[in-house]
Structure formats: C-alpha cells, structure tokens
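What follows is a set of notes on a single structure, which appears directly below.
The other protein chains are all here in position, but one chain of the complex has been omitted.
Moving on, here comes chain A:
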Amino acid sequence: MKTTETPAPAPLAKVSGDTPPAPRAKREGGVLNVFSHGVLILWAVMVVLPLVWAVMTSFKTDSSIFNSPWALPDRLHFENWGRAWTEADMGDYFFNTLVVVGGSLVGTLVLGSMAAYVLARFEFPGNRFVYYLFVGGMSFPVMLALVPLFYVVNNMGLLNTIHGLILVYIAYSLPFTVFFLTAFFRTLPTSVAEAAFVDGASHSRTFFQIMLPMARPALVSVGIFNFLGQWNQYLLPTVLNTDPDKRVLTQGLVQLAVSQGYKGDWSGLFAGLVMAMLPVLGAYVVFQRQVVAGLTAGAVK
C-alpha cells in the first residue's frame, strides 16, 4: 500500500488541478468541498457575529442601540469606554480581578507544583490516597460545598477579603493543577535530580533550582488554564465576596447590567463587556497552542 505512494514529500497540488485523468472525481470533491466550507463558514460566522456585534454596539449611542441594533455606529463613541472605566467602576473591577488572579495564580502554581512533585517522585505510604484525594476534587459539584464553605470562610474572618478569595481560588484550582503537573513530573528524567542530590543539593533546592525550571512548559500550560478559569470565575466571588468595593469583573458586569435597568446606560455596559472580553481573547490568540493543550488535557482525564 505504502509503496505505491509517491516518495516525493511535496505533493504537486497545483498541477493536479490541470491534469485531465480525473475530472469527475474532482468535481465531486469540489461539491463536497464547497459543502464543508459552507458549513464551516456558517458556524464561524455564528461564533464571530455576536462578538463583532458587541464591539460595534460598544461604540454606539443608547438610542441607536435600541432603534437599529445592527446599524453601524454613526461615529466611534469612545466616551462610552471612558464612562464605563471610571463611572461604572470597570477600572476598579479590573484592578481587583488582577490582584486576585495574580495572587491565586502564583499560589496555585507554587503549591500545586510542590504537591505534584512530591506525589510524582517520592514513594511514601499514602501517596496514592493523597493523589486521589486531590484529583477526585475535579468531579464533584462546587455548589454542594459552597454553603458550608461560606461559613468556614466567615468564621476565619476572611469573608469579603481579597486574600480570602485568593486562598479559596487556590484551593479550587489545585485538583486539576496537581493532576496535570503530577503527570508531567513523572515524565522528567530522574538522572538530573539524582546528580544534583549527589552533589549535595537539598531536596527543596533540587526542586526549586532544577526541577521547576525544567517543568516550565507544563507550568505555562496549566498556568494559562488557571488564568482563564480564575479570571472568568463567577460562582465563588458571588458567594464569598459581597462587598461592592471588592467586586471582580464578572460580578461587576452583572451588577452593571442590573443597575442599567435604572440608569439606562446600555452603551456603557457594552463597553464594559468588550473591555472584559479583550484580555482573555488577546491572551488566547497569543498563547493559542498552550491554551488548547491545557484545556483539552482537562477533558481527557
């Protein structure tokens, strides 16, 4: 079978279109090709259109949003964005989100890799048990734990605090992080760590100076995964963070949407929505490969 194939690595794609032998097959392929492209383009439009519509709407006046939802803006009303940033407190929500996500991302990666390293590289009684304790957390509904969690956080005096939220984010990010990084640390060669250890480095020094740098690709993948998850988190802050001054982006947007019912500043709300969309879409386009690797690894557990 394989021997009949041409050994030349580059298929002469352009030339084959002009060769006479297979006009019928080509036309058939053409029809199917048109069909595939048609379907694929249709879905692409359905994905992009709402996003484009949101961007467009964020530059329109309130009256044109209502009277002609699909019309182009008469001019780019940048003042919507300014109003959303300052008056609607989007700037503050951004800042809160940045602090919470920054803190929990670092915490998740450090604590997650410590636990994963120990679970992957050392044999000790209870190793499997601890591993499954962590990994099991991926499948149970957060909602069930939420009611007692509220009171645990409350009793510790951490309700409505940024550091309380960071700790909870870290806790709920650990299952996947430990799962992902344990698998990765198992694949790293043991010889390097052993050599360092023989040279007199302590276990923790070996970890921080040798193993952690070697794990960088995995840390990037799981880091982006956690960044998206924590940036987009809604359930946990809704329950644990009810102080209006400490709202994160998702809460702020919902709040904004509710209050627009009274104020009627729809264009400001759309500006806020688009503002919140841009960082994650940007991060995704830049780190596309790692995002996909991180997210799809989660589904194929």
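Points worth noting:
The rule we apply is simple: a contact is a pair of C-beta atoms (placed from the backbone, for glycine too) under 8 Å apart; a residue touches a chain by one contact, two chains touch by 3 or more; residues count from 1.
Operating definition for what follows: contacts and distances are computed from a predicted model.
Remark: of the listed names "NAD(P)H-dependent oxidoreductase", "Cytochrome bd-I ubiquinol oxidase subunit 1 apoprotein", "MoaD/ThiS family protein" or "Sugar ABC transporter permease", the one matching the undisplayed chain in UniProt is "Sugar ABC transporter permease". Among A:Met90, A:Val168 or A:Ala193, only A:Val168 touches the chain that is left out of the view. Although one chain is not displayed, chain A still touches it through residues 1-2, 5-6, 8, 11-13, 16, 19, 22, 25-26, 29-30, 32-33, 35-37, 39-40, 43-44, 46-48, 50-51, 53-54, 57, 65-70, 111-112, 114-115, 117-118, 122, 124, 130, 133-134, 137, 139-153, 167-168, 170-172, 174-175, 178, 202-204, 207, 228, 231-232, 234-235, 239, 249-250, 253-254, 257, 266, 269-270, 273, 276-277, 280-281, 283-285, 288, 291-292, 295-296, 298-301.
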